[in-house]
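Here the complex is missing a single protein chain, while all its other protein chains stay put.
A and B are the chain letters, set down in written order, and residue numbers restart from 1 in every chain.
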Amino acid sequence: MAMQTWESIGSIAWVGLELLATAAFALSGIVAAGRKHMDVVGACVVGFLSAFGGGTLRDLLIDRRPFFWVEHQSVLVGVLALCVLGVTFMRRRHIDLTEKAILWPDALGLGLFCASGLHLAASHGMPALVAIMMGVVTGAFGGVLRDMVCNEVPALLKDHRPYALCAFAGGCAYMTLQWAGAASLSCALACIGLTTGLRALALLRDWRLPSWHD
Amino acid sequence: MAMQTWESIGSIAWVGLELLATAAFALSGIVAAGRKHMDVVGACVVGFLSAFGGGTLRDLLIDRRPFFWVEHQSVLVGVLALCVLGVTFMRRRHIDLTEKAILWPDALGLGLFCASGLHLAASHGMPALVAIMMGVVTGAFGGVLRDMVCNEVPALLKDHRPYALCAFAGGCAYMTLQWAGAASLSCALACIGLTTGLRALALLRDWRLPSWHD
Partner (left out) sequence: MAMQTWESIGSIAWVGLELLATAAFALSGIVAAGRKHMDVVGACVVGFLSAFGGGTLRDLLIDRRPFFWVEHQSVLVGVLALCVLGVTFMRRRHIDLTEKAILWPDALGLGLFCASGLHLAASHGMPALVAIMMGVVTGAFGGVLRDMVCNEVPALLKDHRPYALCAFAGGCAYMTLQWAGAASLSCALACIGLTTGLRALALLRDWRLPSWHD
């Protein structure tokens, strides 16, 4: 019984963190829509893609149904409501502020979604490297879809700052621990800690990836 | 027997309207390909995406097979033939004319495809809001894919004219009537009437969606 209590506290905390990260991802879409002067439909579509795009792409690739937003319609309602509120109340001067404020919950979301995506892919029988890729897709490819629909080269591919690589490192930690026989929860916590920690360090120290030579 | 006769007349009329709407959607793709000076392959790809992209995306999301264009190969042949004819016979001065002429069958197609997409999604057990979204995707996201492949920000997201919102309103009408116990056909007719009517009004009155404040 005590074990179950701990588990339910843990799963409530997990859900709370996931909602926070989903909201941060959606806000990054609203910010992108605002920069492109989109209308309320644009904000909803870009916010939806940023929040749910990575997980939906992963589910399409590993052939998993129902999608998260089909199973949890209330989260879908929340994200769409956030998008409508964003267009209604956000002023142009709020956009830069929002972008800075979401950097930290976004880093947390990268770790959380990477771990949960990797766990799902591994439990669908994907081989190790593919499972790690699915973790990276879950955490990072909502942003790729957001940038593609906004007609930009995705920032993930060209801004020379570590983002997907942090998730890749976290995913490698997950698979190594699992291979060593660790429990699912320990693997997930290590993955989240390493991903989010590396991303935070990359932001604080302004790390850059090497570029092409002339 | 009389009932069956009515039903078969109804389904023939339905098929006729769907073909008209599909042709209008394909023409919007040919027009977009013409503006970008694409070749015959480009016209076929963009025309195909405009005509079948929304329904195919919906089918991918609700995991339904076979696609419409796999089941009805003759419609696929028709759309591709239209694209080849478009490149062969359409002159530059025809492009603007075509764009204006297809506004009305396009509005009809938005309603028809929204209703049929919603019906399919609901009969696949999707919850209400998701079913409405699938209706909007069916009617409106062929155009999003068309604009993305043409390297434009999709007009749906940024032209501040109601398009997806008309389909959304029609979808809400469908689900409300269904919840109240109305027959499938009444729901579909209400959805088509409201969607196409709102879109026509939006075109005639030049309605605009509110924009971001500075």
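To be clear about the criterion, contacts are C-beta pairs under 8 Å (C-beta built on N, C-alpha and C of every residue); 3 or more make two chains touch, one makes a residue touch a chain.
Quick caveat, the model's predicted, so the values are computed rather than measured.
Although one chain is not drawn, the whole complex shows that of B:A23, B:V46 or B:L82 it is B:V46 that touches it. Across B:L82, B:L110, B:V137 or B:C150, the residue that sits in touch with the chain not pictured is B:C150. If you put the hidden chain back, the residue from A:T5, A:S74 or A:S211 that touches it is A:S211. Checked against the full complex, the candidates A:L157, A:A183 or A:L201 give a single residue touching the omitted chain, namely A:L157.
Those residues of chain A that touch the chain absent from the view are 60-61, 63, 126-130, 144, 148, 151-154, 156-160, 163-165, 209-214. With the whole complex as reference, residues 33-34, 36-42, 45-46, 56, 60, 63, 65, 67, 69-70, 73, 76-77, 87, 90-93, 148-151 of chain B touch the missing chain.
Keep in mind that, in the parts below, only the chains that are shown with their structure count from here on.
Separating the centre of chain A from that of chain B, both taken as means of CA atoms, is a distance of 31 Å.
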